[in-house]
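For this view, one protein chain was removed and the others were kept in their places.
Think of it as A, B and C in the order they're written, each chain with its own count starting at 1.
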Amino acid sequence: MQESVQHLRWTESHMPLMADIRKEYEVKRPFAGLTIGVSLHLEIKTAVLLLTLVRGGASVVAVGNYGTTQDEIVDLLRDRGIDARGSGSDHRDEHLAAVRSVVESSPDLLLDNGADLYRLAVDLGVEVLGGTEETTSGQTRLQTELVDLVHVPVIVVNDSPLKAIVENKHAVGQSVYESICRLTNLQPQSRQMLVVGYGWCGRGIAHYARANGARVCVAEVDEIMALEAAVDGFRVGTVSSLIGECDLVITATGAPSVVDGEALSDVRDGTLLANAGHFDWEIDMPALDGMTVGTEELGNTIERHTLRDGRRVDVMARGRMVNLAGPRPKGNSIESMDLGFALQARSLERIVEVHDSLPLGAQPVPDDINRDLARRFVEAAQGRPLAQPPGDRSA
Amino acid sequence: MQESVQHLRWTESHMPLMADIRKEYEVKRPFAGLTIGVSLHLEIKTAVLLLTLVRGGASVVAVGNYGTTQDEIVDLLRDRGIDARGSGSDHRDEHLAAVRSVVESSPDLLLDNGADLYRLAVDLGVEVLGGTEETTSGQTRLQTELVDLVHVPVIVVNDSPLKAIVENKHAVGQSVYESICRLTNLQPQSRQMLVVGYGWCGRGIAHYARANGARVCVAEVDEIMALEAAVDGFRVGTVSSLIGECDLVITATGAPSVVDGEALSDVRDGTLLANAGHFDWEIDMPALDGMTVGTEELGNTIERHTLRDGRRVDVMARGRMVNLAGPRPKGNSIESMDLGFALQARSLERIVEVHDSLPLGAQPVPDDINRDLARRFVEAAQGRPLAQPPGDRSA
Amino acid sequence: MQESVQHLRWTESHMPLMADIRKEYEVKRPFAGLTIGVSLHLEIKTAVLLLTLVRGGASVVAVGNYGTTQDEIVDLLRDRGIDARGSGSDHRDEHLAAVRSVVESSPDLLLDNGADLYRLAVDLGVEVLGGTEETTSGQTRLQTELVDLVHVPVIVVNDSPLKAIVENKHAVGQSVYESICRLTNLQPQSRQMLVVGYGWCGRGIAHYARANGARVCVAEVDEIMALEAAVDGFRVGTVSSLIGECDLVITATGAPSVVDGEALSDVRDGTLLANAGHFDWEIDMPALDGMTVGTEELGNTIERHTLRDGRRVDVMARGRMVNLAGPRPKGNSIESMDLGFALQARSLERIVEVHDSLPLGAQPVPDDINRDLARRFVEAAQGRPLAQPPGDRSA
Partner (left out) sequence: MQESVQHLRWTESHMPLMADIRKEYEVKRPFAGLTIGVSLHLEIKTAVLLLTLVRGGASVVAVGNYGTTQDEIVDLLRDRGIDARGSGSDHRDEHLAAVRSVVESSPDLLLDNGADLYRLAVDLGVEVLGGTEETTSGQTRLQTELVDLVHVPVIVVNDSPLKAIVENKHAVGQSVYESICRLTNLQPQSRQMLVVGYGWCGRGIAHYARANGARVCVAEVDEIMALEAAVDGFRVGTVSSLIGECDLVITATGAPSVVDGEALSDVRDGTLLANAGHFDWEIDMPALDGMTVGTEELGNTIERHTLRDGRRVDVMARGRMVNLAGPRPKGNSIESMDLGFALQARSLERIVEVHDSLPLGAQPVPDDINRDLARRFVEAAQGRPLAQPPGDRSA
């Protein structure tokens, strides 16, 4: 607990947007009398968000994601009056029971990731005022399987342009590169790296890797993004045409099997594979396992596969997100989560304030919230005011 | 003429998209029997476009912009069978007569910049099948003053994402920085530079300046763009809060008087001002002239203003576009214009093919044209094929 | 042990220069019948060196540095037949006894860091053929207090230009930046960072920090280095003139109290201080403690000092080397140590081969060893041969 409290103090002191919101909430109490049901990855930065919601008057009932909950965070949250459910060692049915118990606690608002809470609320007939959704995959569920079932406004936070810029490009880009260096103790200078995908994350990874001295090429099937990669100075091609020249391959597409069996058959001896995408399906591990005659654990989540012809392929974290892998992963930077969680808090407030007049179902973060937080983020980071906008867009 | 022919040969040999189109046109002849009325800045890269249209069967009647037409290009075009009107030394009424004469030649298609031809076609009752418009300001006219008057499809080329990336960010960004170095013979390393505006052009200028060793800060009133500049690593603030610490100020906003009298009153002695925006209104020259007690010409378009308190302010090209200023300006790179003009040619073809089924008025470049040319541009630049797209989007 | 063996396998597989040397040593056995006394930081990369020397026929008696020995490495080394002395939990007198026991084992060669073994060999009258010294501070001792006492050749490895480039600039530069991100979970983009010192390490830190998006200024008292920093694009000044504008300060000078009480009195609220230099004297901690009215531990070695006027100053690892601080530090990259340890092995061989004909005392790595290893490093990293040199310099 001692260590968690120290981390909390440190983290809080570098989340100025949350600090402003907490201060405001003590007076305003926007969530007074309301219960917020939360499903989010439970780590130290999340704790700052939940404690901020409590400061705003909310009762918070929270559960983490399967298998990644940090028990010392659960202890810390409980110690501060938050009803945190489950633990990192829960089996899947225990975890699902904990998620279900959050919905059964009859929350007024939901703060979800992956739309599990919204699904359960529909199934269990629990009514809420509305809420937020953190992820793009949750958004997809809300717009397909839940589209006619969720009759309240749900603000999708990951859609905000602020997240694309600050979190997906810069925070993920940097943490992926840093994580590979940290876990391998290698310095990929003068090595050839292949980044698969040139979306916001891939763009970030490619730029940070090149800035740190790697030679980087990019595989991208979308022609417009491929053009952008090319004029940004990267060699561009297909996975198959490039993989055989590379020492290090990082996937960041969101799509399955972008490094498939065919591509794997072309790797050179000693290639290192890692994934930065949300799911562990971008590297086709079954295909690789099928080509493998022996594996060896090399520490820090690295597994060496020896193929039939003697080539060795090293895989990090069996293709799970490399910036959350290994001992003491940090995830995204504190600053980037300060912004992301401020979007959460402001969006929940908006639901409380005007849930009657908002459209139903999944919707983007309101423009005035984006603009207000963008301004505050820059002013906090740089300690100087920006210009006031020409008109008051938030009116 | 000898020199123009040499430049034409060089330029053609670095416009592979246009070369492919010319080859195809010899067989296909998409403009056979059609006259295209053209208003575009007449320089060597434009010549390649016009000669390509001719190869496609078109009769071309062309006029340049006021005051920038290169007479040797007019000679070259005439020598190759293009009806080029006007000259660089024309007075304004002569120029306007030349423009009018293009419309009076009863073209079937228009290739316009600034919507002057469309305006005249309406005024003179000349009917065309449709055409293209190069600029955003032309698009604005088509969507306002001409919105109910132009009853044919007009594809606006500057709207294409390809142009934003290749031309606005990279080609303009690089050429503005290069032009300042070329005209001043200075190397702004370890100097403080202020870039006003973080749109595509400002972004490009800021990145190229920093990559070349300048210390760069950014003034931007849009909060989202200001956030992007900040996490891209630039100090961000208002013009007024930053200008007093800077040695070099470059405007790229599209808006008038972004460096106004108030900002000018804060500049330090020796500050150099330049503009990269389309119009010469971003630096408030009347305000500066009003503060000035004496001016001195220092060559290469640089004018030194001595203010009442003795401070000196140097202005390049009196605030006109710096990358078109001074002796032998080059404008954007050949590669970027190869892409931009390929968009023109393909859009004109599309008008001919399906003008009946296209919406009327200003509209974006069709997605399949963007994707096809993005692919070809990358393949030509890198000499290797990209992946075929999942489905045939152009069908 | 299991984890150490995994790390050893991983590490060995990314030290191609050491692998080549091991292969050669099996046949050549250059150290057959010889005992090598070693004092070096004992971690996994050092294990690869020592096991390589054993493969060359050596008996190795080794001791680590005070307080940093990793016990699992000691176990691993003993398991593989190396006489490793001491442990990470030794008190100072236990540590000194272990160092002394290495010299008392009558080694034929010494591989030292800090010249402790050479000092003891003189004091105890132990005669050796010669050896190597890893550090610049050991070199200083050899050239001052030991200059008339050491009558054998000692090759100083840190003097090699290969180390300056690969280790000091790139490996230290990258690991310092990465360590700060890892320990703080901050991303110093758009923050202002002050790097104190523009020697090889400071140069590396400044470049990696800027490449990763920080705004960096440099304090340097040497005029030539200050000039280099300025034209490399950094703002340059004194610590006092710059520290008050900075969020993050990193020292890398080798000199004491470069951030002294006067400088500390100018820091802004929230400034983070870290040191990258070998000794923990660059930030004047006694001065800071004297200004402090309260401290708070914030985890990951971060200590927050509250000054009398309420300002808070955060210090990492109390001014010890930040890239060796906190849980699971990695130190320099495997590749850089592959090169550094190859220099060690080749220099020890040279001592064995021609100790009679070498000059006595401290001396640089022979040029032919530098050139041979530079070539092999590049060829291993890039998988392609370099040109053969005009003449055979190593003859």
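Keep this in mind: contacts are C-beta pairs under 8 Å (C-beta built on N, C-alpha and C of every residue); 3 or more make two chains touch, one makes a residue touch a chain.
All of these numbers come straight from a predicted model, not from anything done at the bench.
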{"item": "Which of C:166, C:276 or C:334 contacts the chain that the document leaves out", "value": "C:166"}
{"item": "Chain not shown: contacting residue from B:3, B:148 or B:356", "value": "B:3"}
{"item": "Given B:152, B:171, B:193 or B:365, the one touching the chain that is not displayed", "value": "B:171"}
{"item": "Residue numbers in chain B that touch the chain omitted from display", "value": "3, 6-7, 9-11, 13-14, 170-171, 174, 178, 181-182, 184-187, 189-191, 208, 211-213, 270, 296-300, 302, 327-328, 330-331, 333-336, 378, 381-382"}
{"item": "Positions on chain C where the hidden chain makes contact", "value": "161-162, 165-166, 169-170, 219, 221-224, 226-228, 230-231, 235-238, 241, 370-372, 374-375, 377-378, 381-382, 384-387, 389-390"}
{"item": "Interface with the undisplayed chain - residues on chain A", "value": "189-190, 210, 213-215, 230-236"}
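As a working rule, only the chains that are shown with their structure count from here on.
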{"item": "Interface sides of chain A and chain B: same vs different residues, half threshold", "value": "same"}
{"item": "Angular offset of chain A relative to chain C [C-alpha, multiple of 5 degrees]", "value": "180"}
{"item": "Computed distance of Cα centres, chain C from chain B, in Å", "value": "54"}
{"item": "Chain centre separation (chain A, chain C; CA means) in Å", "value": "36"}
{"item": "Separation of mean Cα positions, chain B and chain A [Å, integer]", "value": "39"}
{"item": "Sites on chain C at which at least two other chains make contact", "value": "189-190, 213"}
